[in-house]
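Note that one protein chain is taken out, while the other chains of the complex remain in position.
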Amino acid sequence: MTLPELFGCTFIAFGPPFALFVFSIANDPVRIIILIAAAFFWLLSLLLSSLLWFAVVPLRDVLAFGVVFSVLFQECFRYIIYRILRSTEQGLHAVAEDTRITENKHILAYVSGLGFGIISGMFALVNVLADMSGPGTMGLKGGTDLFFMTSAAQALSIILLHTFWSIIFFNAFDTNNYLHIGYVVVTHLFVSLLTLLNADALYWATLLPNYIVTILTGVLAFKVAGGSGRSFKRFVMCR
Amino acid sequence: MAQEVKSAAIWLLLLLQSSAIVISERTRDKIYQPIIGASCFRRLNGTHQTGCSSTYSGSVGVLHLINVEADLEFLLSSPPSPPYAPLIPPHLFTRTNLLRLKEAGPRIISVVLLINRPKKMNQFSHELNCPNQYSGLKLDNRTETVTCDVTNVGNTWNPWGTGLLHEDFPFPIYYIADAEEIDKLESCFEKFNNFDYASHALRSLCAVEVKSFMSAAVNSEVCMRRTNFINNLGGSKYCDPLEGRNVYATLYPRNSPENLEANAARRVNANEKFIIVSCRLDTTSMFDGLGLGAMDSLLSLATLTHVAHMLRLLLPTQSTLPDPKRNVLFVAFNGESYDYIGSQRFVYDIEHLAFPTRSTHSTPISFENIEFMLDIGTLDDIRNIKLHTLTATPLAQQLLQKLNQYAKSPRYGFNVNIESNVGYQIPPTSAQSFLRRETKFPALILNAVPGNKYYHSVYDDLDNVAFIYGNTSEDYTILADINDKKYFDADSLQMKVRNVSSIVAMALYETLTGKQYQGNEVASSILADEFFYCYLQSSDCPLFKASSYPNSPAGLPLPPMRYISVLGGSQESSGWTYRLLGFLLSHPEPNVPKENCSQLPLFYFAGLNGTGECRRTTQNFTSALSPAFLIEDYDWRSGQYSTWTESTWSQFSARIFLRPSNVHEITTLSIGIVVFIISFCLIYIISSRWEVLFEDVPASNAALPPPTAC
Amino acid sequence: MDEHDVPSSSAAAAAADVDDSQSGAAERLERPPRRQQKQKISNYGSNEQLERNNADHTDGPVLAVPYVVVRGTNSQPPRLSAGGADGGPGPSQQELEEEQGLKYGAQHVIKLFVPVSLCMLVVVATINSISFYNSTDVYLLYTPFHELSPEPSVKLWNALANSLILMSVVVVMTILLIVLYKKRCYRVIHGWLILSSFMLLFIFTYLYLEELLRAYNIPMDYPTAVLIMWNFGVAGMMSIHWHGPLRLQQGYLIFVAALMALVFIKYLPEWTAWAVLAAISIWDLIAVLSPRGPLRILVETAQERNEQIFPALIYSSTVIYTYMGTHYTPEQPLPTATSSPSYSNSTTTTRTTQNSLASPEPATGGSTARPGNSRAHQRQQETQAAAEGMPLVTFKRNLHGNEEAAGFTQEWSANLNDRVARRQIEVQSTQSGNGRLSNEYRTVTAPDQPQPELPEERGIKLGLGDFIFYSVLVGKASSYGDWTTTIACFVAILIGLCLTLLLLAVWRKALPALPISITFGLIFCFATSAVVKPFMENLSAKQVFI
């Protein structure tokens, strides 16, 4: 029935990540493994945070609590995976096909970030998508029929954000740039808490800032990863 | 590490003690809302399929409330975003409207919801004008019965019938009885659909999805063939024949030695004489599990029960009768609504000397044993009941005279007048199966002039018979005195039943004993009260309790289902009637201990006050499965026997939700595709020339000249 | 401007924690030529094609040879000297082997991820589309207790009893198989295998087809159905038990495993399925690792007999090559150390075009780029190189719940000579300078040597049993209608597989593939459906993203 909606939202949310995967991950077994490992670590963080949420019965309905802690847990695990990757770098160097992955450290960061992003996006969206396959759409008991599209857009922004965050985060720890670390954690908290407004269908109040943050973070990540206005110009000029 | 372990342990403890289970709401719970109701389903006979079925995956339609005929025009003349699901109140659920909806086709009308708003309704019967039109008494092998003239609707047995029960609909019809559910539907319609019809195509509309997919198709022949033919590992079932149980009981136990057959040779005991008093046990309606048939069949069942009860109490032992070989056989036929399944089978069994069954160890009964048959038809209006016979016979004369003698006697003050009606204008009752075999068969039919506007419909309920439960916790097992009218006023249902059954019982009393009835005792209206309470309101009632095993689980607080249904279906009504007749027609056996009281004819009842008692009963079952399913390669189109089958289905369900407009869907999809393609191109470009973009960082890349790709 | 020099320094730092700084310098010194010649490739316009080449066939001696040389020289200078000093297997050898083990491990992991994921995909899709496999109404003979009572305790002991029975059957069958194998009753074993795969390919496929059509209410006539079944089954038998295209064989093995998993999901009671999963992985552990474990015995027997084990049992990421070295000697003489680069490149490029997988030769070849590589040394190296191809020993169960062991191919020793020969080729090619030769490597167009390529598959092999039980786990998880649980199980299992393969590459011995993955899978399945699911549903219902 509303298979169109299903596919539409799937494309919106997972099209870009899929493209990223196809063009930058799929060729290199090591990257695939790192991707999945990152996903696994994200799962662990989620498990911990939901355990906390589940255990603290009184605060179950206060989603903000769970959100804050899960964000913190995620960042912790981001750090853990950072440590792990950096410590196994030598091994990776030996393992990797094309050594770009170890020469350019941002690739590791990017891959693990994408892993984080994809899995979190999936967990946020996959059940919604499954429910979307029925004949109905949102809105019978409150909620607008924009629900699905906004969820998809939101998930996309989260996926991209995770990627950028990892790039910034890893680099920040390489260079002891605490500003960047702070930036990552704060923006993550900001975005997640902002989405609390979605419950009241204040979509523009959430989507707009989130995408602004996404773009800013993207630019920062671009800079961090060695891009610059000049290089970008050249990149564009090449046409 | 240790701390982690500790904290984990603490968490686990918390988990264990936090017994509050999390109610997490899936998105689908916010999308859908279930609607409780009853669905129309598919039945098949030898030639046709009737009823309705949804599509395989469930039919979806946009809700549209029909208040006046004009609203239908909106749906039928180029609706903005079909398919629609009209919400139709009963008074608009007419043949013409339904047929128009059917013609419109499933692309326009995908679901029909019948909502329980009976304000303007003044008639509602979906049976044919001539019930059982194609079975019953036929002459010079016409396909239609001669006992009813379709062309003259006013003179038919169901003048208000629309015949929709025998139509085949391409869409499911769902009946919503509960007021809350109706409010849900209406509010949803008002909120989302009931404005600016022009823009229906552009916005999300409140729609309903009904799942009632029927497995069977075409006709009984096809679906039975497919069911019996195992064509792969897991054979699948398409339809079941309608099947139930007739309940019968004799006034006197047939325990005289010549009636107990020692050897298996089925010999008829020629000098046994039976007066058959019969009625119909079942009823039907369009929707699954609904339909009480209060007026169309329950009245006659009540009368039969009272007659049996009264005769049992009045009459002396069989040996003292002038003709000690005489006996009365009370039979309640099942499945009569579907071409006389029960009576056809009964006749078939008697022909084959298969009644009673071997298991009863009693001699079979042949037609020679039957003295005459008094069939109690519908008693819509007891003021003018007619005694129908095919031909004028002295027997009929005498009985009519006896009946009227009591009916009119000032002594009892029933002031009922029973007229005679001779000829082919015979009501659609079980007697027709007997007459069909042999027109000389002495069948007399008590039947009132049809006055039931809700024949075979969900509205033939206690309101239709104006029943109010008196709940007089009096002893209903004893006969009442003629003069006590304290509980029920004269024209209450209880009194009507009391009067009619008293008249019949007295007439039969006179017939059996040869003496006129002089007593003051008449049938008990309290029994009638309890009887109707059980059959119309709740199976969890005193009468059923008394007539079942002591402290056996009480029946549901719902009236028993009286649709014949299929093998393995709930045979509630036949079961209760069986116990009831057993209880009311039996003699107590005080000196038989409980443990020896398990084998028929001995039966252990809870009794009036719940302390069990052992009684010698006479009741039993016979199968009510149409002979058509017994005869090898029966010709399904011959119309000789009932061929009704009921399709199997997996589920009935209905839910409402918002159906997104095509515009919305297309927009979503196109946005998705655009995003997808753009991201692909973009990322391909970037990844193919990422050295350019991120030139500065990796030392090894730094020395590179720009790639030749650009 | 810190972005500019930070990464380089960090690179140096990262390099420094393994090498000394001058090695880092050497690194920078060494690499540019390679990059340059990489550019040259693109000049030749065959950029895409080559990129894709060394993308798809991640083994590329094409690139590997110079790489290894570079790394070998700068990343472990002490080793080089050690390697130079004695040709024997010093510690340097060990570590090199380890690296390569990891390297091919990485490729093998992916080569296994794909089929495992496919198998799970088939199962999950079936579970979600065909309700038949979702409801247990009929039961296996081995599970007499049907968990019908609502009591959890009763269910529990039912499940335990069932799994105990099932496991004992499994154990008996294993031992029976070992006995047969020891007694060399190959006919019996083969008959057994053929019978079981026959049943799967015909009866269960029949059932599957029927339910599939039923689920979508599609009419079909017997002639068509029979023809389809007949074709499908026979082709399957041919490609599994005889010769067939590799992809087809792999496809059939995946499908058979999926069918088997579906059978388990369908006919095992709820809790029993979980109990069996746990029990089977424990049994796997015992049977493979314990000194007298039946599968270990089987492996050793197979080893000392130099046999490869029945293809019906194992998913092989490469061709199972049956007649090694039989055709080699007549057709071409042993190439000598002075064979031409063009020839050597033929060996390499054809290896990239064939789908055979990562073989350690180029690497080891690179590592042997030093004076005095004696035959003994190479042979000994062979043994170690062979070790990383060592597959996981696993079982396959057919519907009787019995199981056969799956070994691995031992062809390395069978065709030792060819290896030695080609070893010499590569040694020669690598000896003659890296950059230039590797250029030649690339500039040469697709080779057209009629003589067949030398056999050298040593792809990792995973028993169908692992496919089956992974899929059972994921399928069971997905049968609760919650996709997050399914995904969690999936990820957990893949990670478990990764770890197993990592250990395999490190320990160099046959390992059970089930325990780690299944443990992870079970933990995540239950944790997710109990704790994470409500959390995530609350979040996604309120559209909160974390």
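All chains are identified by letter, namely A, B and C, in their written order; residue positions are counted from 1 within each chain.
Note that a residue touches a chain if its C-beta (ideal position, glycine included) is under 8 Å from a C-beta of that chain, and two chains touch if they have at least 3 such contacts.
Rule of thumb we're sticking to: contacts and distances are computed from a predicted model.
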UniProt protein name of the chain not shown, from "Gamma-secretase subunit PEN-2", "Trafficking protein particle complex subunit", "Ribosomal RNA-processing protein 40" or "Translation initiation factor eIF2B subunit alpha": "Gamma-secretase subunit PEN-2"
Chain not shown, its touching partners among those shown: B, C
Residue among C:185, C:248, C:506 or C:523 touching the omitted chain: C:248
Selected residue (touches chain absent from view) among C:121, C:171 or C:213: C:213
Absent-chain interface as seen on subunit B, which is shown: 53, 56, 213-218, 222, 225-226, 229, 231-232, 236, 238, 647
Chain not shown, touching residues in subunit C: 210, 213-214, 217-225, 227, 230-232, 234-235, 238-239, 243-246, 248, 318-322, 327, 331, 350, 354-356, 448, 450, 452-455, 457
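Note that only the chains that are shown with their structure count from here on.
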Selected pair, greater C-beta contact count between A-C and B-C: A-C
Between subunit B and subunit A, distance of the C-alpha-averaged centres to the nearest whole Å: 59
CA centroid of subunit B to CA centroid of subunit C, Å: 63
Distance from the mean Cα position of subunit C to that of subunit A, given in whole angstrom: 30
Where subunit C touches two or more other chains, by residue: 3-4, 7, 11, 531, 534-535, 537-538, 540
Where subunit B touches two or more other chains, by residue: 15, 22, 26-27, 30, 696-701
Sites on subunit A touched by subunit C in the complex: 27-30, 32-33, 36-37, 39-40, 43, 46-47, 49-51, 53-54, 60, 63, 66-67, 70-71, 74, 86, 89-91, 93-95, 97-99, 102-106, 119-120, 122-130, 147, 150-151, 154-155, 158, 171, 174-175, 191-192, 195-196, 198-199, 223-224, 226, 228
Complex contact set, residues of subunit C against subunit A: 2-4, 6-7, 10-11, 14, 17-18, 54-55, 58, 60, 63, 67, 71, 75, 99, 102-103, 105-107, 109-110, 113, 481-484, 487-488, 491-492, 494-495, 498, 524, 527-528, 531-532, 534-540, 542-546
Sites on subunit A touched by subunit B in the complex: 1-2, 4-5, 7-12, 15-16, 18-20, 22-24, 51-52, 54-57, 60, 100, 103-104, 106, 127-128, 131-132, 134-143, 145, 148-149, 152, 156, 222, 225-228, 231-232, 234-235, 238
